[in-house]
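Only one protein chain is missing; all other protein chains are in place.
For reference, chains read A, B, C and D in written order, and residue numbers begin at 1 within each chain.
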Amino acid sequence: MLGIKGKDLSVFILVAVLALLAPFLLNPFPVDSAMAQFNAGYPDLMQRFVIFGIFAIGFNILFGLTGYLSFGHAAFLGVGSYAAIWMMKLVSLNIVPGIIMAIVFAGLFSVLVGYISLRRSGIYFSILTLAFAQMSYALAYSVLTPITGGETGLQIKPGDTPLLSNVAEGEIGRANFFGLEMSDSSVITLGGWEFTMNVGYYVCAVVMIAAFYLAIRIFRSPFGMMLRAVKSNQQRMNYTGLNSKPYTLAAFVISGMYAGLAGGLMVAMDTQVGPERMFWTASGEVVLMTILGGAGTLIGPVLGAGFIKYMENIVSKINSTVLHEWFAFLPDGMEDFLVTIFYPFVGKGWHLTLGLMFMAVVIFLPGGLVQGGQKIAAMFRGKKAAEKDGKTANQQTPAE
Amino acid sequence: MGILEVKNVNKRFGGLQALGDVNLSVAENTVHAIIGPNGAGKSTLLNCLVGKLIPDTGSVMFAGQSVLGRKPYEINQMGISRVFQTPEIFGDLSVMENMMIPLLAKRDGSFRMHAIESLEDERELRAEAEKMLDEVNMLDKQDMHSASMSRGDKRRLEMAMCLIQRPKLLLLDEPTAGMARADTNNTIDLLKEIKEKRDITMCIIEHDMHVVFSLADRITVLAQGTPLVEDTPENIKGHPKVKEAYLGEAA
Amino acid sequence: MNVRPDFSKNANHAETAPAFLSVWDMHSYYGESYIVQGISFNVHEGEILALLGRNGAGKTTTLRSIARLGNPQVLKGEIWLDHQPLHRMASHEAAVAGLGLVPEDRRIIPGLTVEENLQLAQIQPPIGWSIERLYDLFPRLGERRKQEGVTLSGGEQQMLSIARALARDIKVLLLDEPYEGLAPVIVDEIEKTLRLIKEQGMTTILVEQNAVRALQLADRAIILDTGSVVFDGSAAEVLENEELRHEYLAI
Amino acid sequence: MDQIIVQVLNGLDKGSAYALIALGLTLIFGTLGVVNFAHGALFMLGAFCAVIFSRILSLSHEIVDETRTDFLGNPMKIDVPYMHDIFGPELGASIIDWAVPLSILFSIPIMVGIGFAMERGLIKHFYKRPHADQILVTFGLAIVLQEIIKAFFGANPIQTPAPEAFTGSFDFGVLLGFDPLTIMYPYWRLVYFAFAALIIGAVFAFLQFTTFGMVVRAGMADRETVGLLGIDIDRRFTLMFAIAACVAGLAGVMYAPIVAPNYHMGMDFLVLSFVVVVVGGMGSLPGAVFAGFLLGILESFASMPAVVQLLPGINQIVIYLVAIIILLTRPRGLMGRKGVMEE
Partner (left out) sequence: AGHEGFTNAPSGDTVTLGFNVPLTNAYAEEGADELRALELAVEHLNGGGDGGMLQTFSSKALDGTGILGKKVEYVTGDTQTKSDAARASARSMIEKDGAVMITGGSSSGVAVAVQALCQEAGIIFMAGLTHSNDTTGKDRKANGFRHFFNSYMSGAALAPILVDQYGADRKAYHLTADYNWGYTTEEAMASSTEALGWETVNSVKTPLTQTDFSAYIAPVLNSGADVLVLNHYGGNMVNSLTNAVQFGLREAEANGKKFEVVVPLYSELMARGAGQNIAGILGSQNWDWKLENQLGARYSGTNAFVQSFGEKYGFPPSQAAHTCYVQTLLYADAVTRAGSFAPCAVVEALEGFEFDGLGNGPTLYRADDHQCFKDVVVVRGKENPENEFDLVEIVEVTPTEQVTYAPDHPQFAGGALGTCNNGA
């Protein structure tokens, strides 16, 4: 089906189903329950999950396949965002032109950065990309303020009247998709549960599914194989008659365009851009997402993106009052004790939890979260498989 | 006029004259062996042919065109393939994928973005790769992770990768080193067969005289960067200088 | 502590001299792949043992297991060298205990010159041959002493690798295909050296594809196939036993 | 002219901080091959060693002063340091005043201990893992260390002044024949420069005049073979890591009076120190030191008013711009060795 098969197809269907049902799956707890804190099924976070998922999928095409570790990908996301917001301010509030321009500009910028940076490899490449991104950030923050709005960034203002959209005097234009407003939601209430179906989220989800599909195709294509060959042995590649340079550049630009797409979508969902989107920590974040999920795997980057954004948005919001609520059923002493234990790890301590999680994942799951999933799956498959494995171990003698 | 013409090639590494005025002419569709003591400059000469090194002076012509100044991949596209002294394969890839890459390079040139097509659909290439693997007795290993093969297998794989490109000139740097006797013999047979079946010229560096004498049409003996003699195998065997400098008791 | 296992039941040869190096029921794995499948053998002091077998038979794996390198993992078995339990040691401890391995891919350390490669071997006592004496043995190395080790020619690297092992005062020398890539004269040279150090009491295990050559040098031979010992006896026996040679060595 | 001299001084001083951090980093990164994102955290821990030590020195007990009241109208509590009780107010005060230099002695064992624990407990298992994994785990560690410091010391910077004797500035101008007060330079910064030179010299001497450096480099390139030569490379790696941690820590201790320590100062330096190391060239100690000074001086010049007015924003990007230019013209940075982290 669709030109992919076997395991890839099941992974694809899984991702598509998860993305489409996310408003339900991410809201497992009734609104009034103490656990509602853990619900992630609200539009903003769901949008972030998929947008950063796209960003990480694209990054993985470069890093996972070719092994080139870019530390400046946030610059492309930023460039895409700026392009998109200007399109919305000047041309149309419809998100489509904005997103297209985001991809185009990010693509062009990545051609430039990639062409120069790819003259070096290994850590030298990483530092070159980092340097470009940091320069973009610094310039956007200060000197380029007339174009980027500086620290406060750019937003759609009451005075902005895009060429192709009519906005009433004094009103602030809203992003739409052929008339459907991104912020429109409808809430489905089922018993104690509430599920928000948001237009913006579904636009993002469909784009992400498409982006994921494209990534699978790339992974399984001859081009994808060439990229893995670049990672494996460039010397052999050259002596086999292949020019590794355009392959890596193509991968770089594709991943830059994914980043631009993510940047454009971000603006489409939330019409605001600030330069810190391009700071090195933002580039670092997508690296962490990819490794955390499992570099070089298809679904890993999406998982990693979800994991980090979940921590950032959910764990940081847990404060001591919430903790007290959770443990309210316990005797007072116990309650205070547990709150004291948990408090340093949530709310303002969410960074600590994040740091510990990073360490735990690399130490115990060298292959990232994907490996964790595989381990759990293996556990479920149970004894039968284990027996079989045991038997084959003795026969696994590749010697001829 | 040979298909490969090396004229007055010099190469220095710092104070060391690795190649001094090397002249070599390899006739089309012959097997030309280069032998000589360790450090004589054999591998260096090969490196100059494939663009890994650039000679200080001299010219290298292949099929009437100069190879100097071209990138390794361009030289390969001209029809020169090389097997390295220590196996160079795509260790992270499976054996089958290792075979597909040279085929794609042959078909599509140095760069072509087949980003949407599926690898699975390249049935013809796959069939061709299988045939080649069969010839080198590695068909059963086609799904193996190539880095975890024994070294002899890696060598055979590398050779298969070069052969499948149907190069006009095949350069082999000690292709049978570390190979079991049986496989050495198989390799000799394979190379012989290919030589008969196809239009191919080979340049072979070997220390195993059994291989050299069973394959070579002509032999150049290199010593300290300069050709000592060039002659037919029979004459080389008996050549006193060669015997002393290189062959020792083996002759 | 030094209780030695009684090997007499397992040793299927008639010699009565006490074993110097004993390997007993050794099982080695590369990750999940089960490679060396329970092999046992003894080597006596001052003896040269030829370890033979086809590509992928597990020869290298056996040597690496004895040298206690992290990969493969020896999950079961005991290795004793001169009353010392090697199987309880890490590779650097085994080296101090008197083991020297010349690995099959030479493993010259990048970034270090020829001389530094040799000096490195003499940092941890006990120290063997002096560097000058090694240069006498391989004059080529002396000429190249300031050159970076990895830019040596293939054969020169092989010399360096052997020299590096001899630079330490070792009791057992493990040679993984030492002749590979060497010119015939040098092979003769090294063979002489091996004889020389044998006379000085060195115990050697030699892995070599050129079985005839190895057997002419060795006292005893072991043939491996798919990770098990299929023959353990005197070298002469193998040379005489046509069937054996044919089946496992293809000669 | 005087301005140029001042900026050279500034550059040397900035450069010595960069060089010291880069030196520690390159021992771990360029020599052990570990991409250590926790290096900035080590620097920060060093600075906090100074903070902690001066806190220890000024540990106090409270006495209540009935004559005065605090902001809520309660009797005022006044802290009296134990040092004053032990050594008398005068000597006590001057011991507290000298907290930063004294904390060098305090920090060496601590930083070596931290380095040792970090290598044995964590890094050891990551030598053979991909760089990406190293980044993730050391970044995680850096966050954890930062948050621990933040939990104890808060997010605000903490002033840790240099001893009274070193406050104020030295008038260089007079020395060079300019008018007085034209080239003033703070004493402590001069001390920092001298200290950096000393540490750099000591590390160089240690690696140059012993085989240690060669062995570690060899171990980096090929652990297995070095093991075959009887060398216990793990022990040396641990030692190397401890030295690097110590260098980072000392850089931090002495930096505390220059910029008040805060919990994220390490992250602020992290990217820059990687840039310095890479521009210097992977695996090259002189490269790292040289690049540290070079970038420090360039940064100083780029912040001169005349330059900023001519090229707005140049001060923001000069380091990155120079890094790009150097890396494009010199494939392996200024003095990089072939093959280190190039794959």
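By definition in this document, a contact is a pair of C-beta atoms (placed from the backbone, for glycine too) under 8 Å apart; a residue touches a chain by one contact, two chains touch by 3 or more.
All values reported here derive from a predicted model rather than from experimental measurement.
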Neighbouring shown chains of the undisplayed chain, as defined at the top: A, D
Given D:Pro89, D:Gly113 or D:Gly168, the one touching the chain that is not displayed: D:Gly168
Touching residue (missing chain; options D:Pro130, D:Pro157, D:Pro286 or D:Gly339): D:Pro157
Residue numbers in chain D that touch the chain omitted from display: 2-3, 6-7, 9-11, 13-14, 17, 68, 70-72, 76, 150, 154-159, 161, 167-169, 181-182, 184-186, 188-189, 258-260, 262, 264-265, 268-269, 299-300, 303-305, 308, 312-313, 315-316
Chain A residues that touch the omitted chain in the full complex: 39, 42-45, 48, 138, 141-142, 145, 150-153, 155, 157-159, 170-172, 174, 183, 196, 270-272, 274, 276-277, 312-313, 316-317, 319, 321, 347-348, 350-351
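As a convention for this text, only the chains that are shown with their structure count from here on.
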Contact-richer chain pair [C-D vs A-B]: A-B
Centroid spacing, where centroids are CA-atom means, of chain A and chain B in whole angstrom: 46
Chain centre separation in whole Å, for chain C relative to chain B (CA means): 30
Residue numbers of chain B (touch at least two other chains): 148-149
Set of chain D residues in contact with two or more other chains: none
Contact set on chain B toward chain A in their complex: 50, 71-73, 76-77, 81-82, 84, 88-93, 97, 100-102, 104-106, 109-111, 113-120, 122, 140-141, 144, 148-149, 161, 165
Footprint of chain C on chain D - complex, ascending: 211, 214-215, 217-218, 221-222, 224-233, 283, 337-340
Of all residues in chain C, those that touch chain B in their complex: 30, 33, 54-56, 60, 104-105, 140, 144, 147, 151-156, 158-159, 177, 180-188, 209-211, 249-251
